[in-house]
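Of the protein chains in this complex, all but one are displayed in their positions.
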Amino acid sequence: MQIVVGQQEMESFLEEVFPQVRGMFAIERMAPGEIVMRLLNDERHLRPGGTVSGPAMFSLADVTAYVGVMMHIGKQALAVTLHCSIDFMRKPASGVDILAEGRVLKLGKSLAVIDVMLTSEGCDDPVAHATLTYSIPPVR
Amino acid sequence: MQIVVGQQEMESFLEEVFPQVRGMFAIERMAPGEIVMRLLNDERHLRPGGTVSGPAMFSLADVTAYVGVMMHIGKQALAVTLHCSIDFMRKPASGVDILAEGRVLKLGKSLAVIDVMLTSEGCDDPVAHATLTYSIPPVR
Amino acid sequence: MQIVVGQQEMESFLEEVFPQVRGMFAIERMAPGEIVMRLLNDERHLRPGGTVSGPAMFSLADVTAYVGVMMHIGKQALAVTLHCSIDFMRKPASGVDILAEGRVLKLGKSLAVIDVMLTSEGCDDPVAHATLTYSIPPVR
Partner (left out) sequence: MQIVVGQQEMESFLEEVFPQVRGMFAIERMAPGEIVMRLLNDERHLRPGGTVSGPAMFSLADVTAYVGVMMHIGKQALAVTLHCSIDFMRKPASGVDILAEGRVLKLGKSLAVIDVMLTSEGCDDPVAHATLTYSIPPVR
């Protein structure tokens, strides 16, 4: 697997295709087959008690998988999530960002499978773990 | 299974515990073991092209399961999602609401399992299907 | 959706491609988009205590999805399971068969999604529920 879209170009692309989540996510690190993203702790996605909500964690896992695929196949807004299985295991720490570490388990011609582990920054134990399948649009 | 929280009381409870999604969801119908909810088509949860985003569909499935459990066990903000498996099957129709039909498959002492089918209003074919596990807090 | 392979032809096909499970499964009923199969209670797939094991229930869900797809697209041994999400909800009743009711939620060109509910014969409450994705081989 080789990276074909750089970090800055990817961030601009995300802002363009998902303007409604502007400022919610940041790319931490990209490497072949690996991607780390950050969910900025922000009032929009909090649960009562100051911890990040399940839907915000799902969004983070989903965008991490999306970027993990795009960075290898090029910017294609049409790649879509086919499946996500997510386990919520611990309450996120209050007041800190969530980090998502994605690993591309498979990058096929039409499907990609990505594993994403979510942790509260500074804590070892994962708060959630997701596995996603993305559909890759056929090359024209 | 018996309903112990009425529709209006449940809607007030949702607004209280999730103020940030006020106006996003509505309860359509409640019956023992069954719940129908609506995701109001609104700019906040759209993808490019005017269709509802994956995270918005996840949120709808999650809140439908939450209400499906709460309406039988009473209002307990501490019930939490343990797992969700969701398949995105078709692009939602543009400009219409999404309906979620939840069925409680199991309501145990500590766990509940809920099946949720999502359709674009007026269309038969499902856009997504989710299965969720909720943890039920112990009675004090 | 239209059925293109009859019940008897399908049963012969199953015995041919999966000789090692001969006598384990039977087709109960086929209808467009719907299939009911039976796991014959037999010593090979029991847990201590006389109930059916998890792997045997997985096998039943998998073969039900396989038949649910094949009966619409024709006999193609190359269709493969891409994903299965299964919830085990109740202990199966001892000494009775397990029935699996499959519904084809999506039958696309390259992917099919099938929902399968498993019950102990004569009991209403489901013992398990699975959702499977099958890959459909391209037409040559």
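Should a chain be cited, it is by its letter among A, B and C, assigned in written order, with residues numbered from 1 in that chain.
We adopt the following convention: a residue touches a chain if its C-beta (ideal position, glycine included) is under 8 Å from a C-beta of that chain, and two chains touch if they have at least 3 such contacts.
What you see is a predicted model; the values in this text were computed from it and never measured.
The missing chain, though absent from the display, is touched by one residue of C:G6, C:P32 or C:P55; that residue is C:P55. In the full complex, the hidden chain is touched by chain C at residues 17-18, 20, 43-48, 54-55, 58-59, 62, 77, 80-88.
Residues of chain A that touch the chain left out of view are 85, 87, 89-90, 105-106, 113, 115, 125-126, 129, 131, 133. On the side of chain B, touch with the chain left out of the figure occurs at residues 82-83, 85, 110-111, 133.
Rule of thumb we're sticking to: only the chains that are shown with their structure count from here on.
When every chain is reduced to the mean of its C-alpha atoms, the one closest to the centre of the whole protein set is B.
Homomeric contact chain A/chain C: same residue numbering on both sides for over half of the interface positions.
Once the centre of each chain is set as its mean CA position, chain A and chain B turn out to be 23 Å apart.
Separation between the centroids of chain B and chain C, computed from CA atoms only, is 28 Å.
With centres taken as mean Cα positions, chain C sits 33 Å from chain A.
Counting partners per residue, chain A has 82-83, 85 as the residues that reach two or more other chains.
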